[in-house]
Each structure stands twice: as C-alpha cells, then as structure tokens.
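Note that one protein chain is taken out, while the other chains of the complex remain in position.
Labels A and B are assigned to the chains in the order they are written; within every chain, residues are numbered from 1.
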Amino acid sequence: MPVSDEQRMSEQEKDLKSYGLMNLVEGETPHVGKEPEEMTTTWPHLLVKELNLFYLVMIFIMGMSVFFDAPLEEMANPSVTPNPAKAPWYFLGLQELLSWGPPFWGGIFVPTVGVIILILVPYIDRSRVGTGLWFHPSRRLYNILFTVFVVVFIGLIIVGTFMRGPIWGFYWPWEPWPTH
Amino acid sequence: MSSEHDRRDFLTYLGWFATLGTFGGISVASARYMVPNILYEPPKSYKIGKPQDYPEGVNFLPDKRIFVVNNGGNYKVISAVCTHMGCTPRWIAEKDRWECPCHGSIFNNKGVVIGGPAPKPLPWYEVTLGSDNKLFVNEDRIVPFSQVLTIAA
Partner (left out) sequence: MIEKVKNIVFQNRFWKSVFRHGMPVNARLRSEAVMSNLFLHIHPVKIYKDSLLFRKTLGLGLISFYLFFILCITGILLMFYYIPHVQRAYQDMKDLEFAVSFGMILRNMHRWGAHSMVALVFLHMCRVFYTAGYRHPREFNWGVGVILFVCTLALSLTGYLLPWDQLAFWAITIVVNLIETMPIIGDDLRYLVVGGTLVGQNALIRFYVMHVMVLPLLVTMLIAVHFWRIRKDGGLARPE
C-alpha cells in the first residue's frame, strides 16, 4: 500500500497558514561574523528621495521642451539625399565605422560582438573584491578596458556628429563646409 | 510494468509533439504572415518619355531614382541608388563622377567604385525604344557598361 503525499507530510507542513506580520522589534540581525548593519525604513526615506528625483527629471525635460524645439526637416523625399545624410546621434558612431570599410564589419559584426562581450562580462570577472565600490584599485585592468570602450564609443559619435561634412568628408568643427 | 512505461512515455511524447506542433505552427504562420505577398510599390519597368527629352549629358530622374546618360545619341540608364547604404549619389560634372553624400562613396563615369565604402558598382539598367518612340527602362535587367541604345538624331 503506497503512502500518499498527504500522509507523508508532517503536521507543520500541512496547508495551514499560521504566520503574519504582527510587529517589528528592535534587535540585531543573526548574521554570523558580521557587525549589525544600519538600516532604515523605505517609507519615507527612500520614497521621498525617489519622488524628489522625479521632480528634477520632470523639471529638466519640461524646461528643455519649453526652450528647445525638436527638429523637423522637409517632408521625406526618396529622390533627394541630404548632404551629408546622418543617422540619429547615438548611431553616428556606427555610421562612422561604416564609412571605413565593408558594411558587414562596421554595421553588424562590431556591434553584435560588442553586445555579446558586454553580456559575458560578469562571467569573465569572477572576483569578489571591491564589489559596490567606485573604481576599486583591484579592478584597474577592467576599468581601463571599459574606459577605452566608452571613449571609443563616444569619440566615434563626436567625430560622426561634429567632424563629418558633405560626402562624409572630414572637417574640423570650426572649418566651413564647401558650398556648391 | 514495462508496457505501462512504454505507454506512458508514448503518451508523453505525443503530448509534447502536439504542444510543440501547435505553438511551432502558430509561430511559423505568424512569421509568414509578416511577409507581404503583394506590394503596392512602383513597377520595376516603366516608360520615361521620348529620347529627345534628355539633353546631352547626365540627367537625373528623381521620381525613378535613375540617371539617364545621353552621350551623343547613345542612351544609357544607371541606378541612382548607392550600393552601400541606399543614398542617392550626385553627378559632379566637373569631376566626371558620382559622389554619395552619406559615406563618401565615389563612382567614376562607368559606375565603377573608385573610392569610399561602396561594395559594388552602380548597375546599368536595360533601356529600349518602344514602338511609341518612348524609352523603356527595365530595372530587372542589368546590362554591362558597353551596352548602349543608339538613336540616330
């Protein structure tokens, strides 16, 4: 005669709810080998900060919207390519890469590999030292590599945005573009 | 015992097969649904008017995105879509070449890439003279540079 699941359960495991939040008491956390850590209630300390940040963001966005208008050019016309034709600024780094060689490498390969490497970062860096601290000295190599990535990423965007003129020629920002 | 297990396994596999079949079928059908069968796009072959409409030199047809090249009564038609990223190259007469504004590709007067990132030359399209004495361009037929339509003046 097999024992049913119900029978195998002990008295405590039966589907009886016998708990609920009754009270919070002062006391130390049962951490081993650690000092008790200072905590505080989310309401109101965190929530007030979050709300204040929201006000700041709203003020910033509304302020910008009052003073600066979003660009709108002429209606789309497939027969007239603007010179130079530029992608949105966050893709100008990619467009800059594209102008260097075969589009597959600049447009597909580099970004795809970049995203894959980014996702793999935590599986490569297995160290536990310095977690949660800014620019921890033990992470110098990682920080340098990542900074190189950021600088190249932003640098390409800056070149594409400010230093590319007609037919994607190179111009310094203060150089005038030739007119036809 | 064994046949009981066989039966249970068989039913399990059958269940999986039916489930995956159903959702797989729906997924494939949905993906296929997203590929349109009929396009309401301009035709790939069209008339572009009389040869006399096109003076000597390179004429740009914005609506069709082609250039009509008239070289002393020899007519040729070349695509005005850059082979790199699809922008419209401009004909620069003084340099005798096309320049693309997007990434700086340069094509010589034969449509061949002489600079910039474009991977392929600009294609020349077949152009014929219809019985109504109008030029007829067929973008589905790409012809070599040497093929011209000669019309006696």
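Simple rule for what comes next: a contact is a pair of C-beta atoms (placed from the backbone, for glycine too) under 8 Å apart; a residue touches a chain by one contact, two chains touch by 3 or more.
All figures in this text were calculated on a predicted structure; none of them were measured in a lab.
Asker: If the hidden chain were put back, which residues of subunit A would touch it?
Answerer: 21, 23-24, 37-47, 49-50, 53-54, 57-58, 60-62, 64-66, 68-78, 80-82, 85-91, 95, 98, 102-104, 107-108, 115, 118-119, 121-123, 125-128, 130-136, 139, 142-143, 146, 150
Asker: Tell me, which residues in subunit B touch the chain that this view leaves out?
Answerer: Touching the missing chain: residues 34-36, 39-42, 84-87, 102.
Criterion: only the chains that are shown with their structure count from here on.
Asker: Can you name the residues of subunit A that touch subunit B in the complex?
Answerer: 77-85, 95, 98-103, 166-169
Asker: Okay, in this complex, where on subunit B does subunit A touch?
Answerer: Those residues of subunit B that touch subunit A are 62-63, 65, 80, 84-85, 87-88, 90, 99-104, 106, 116-117, 119.
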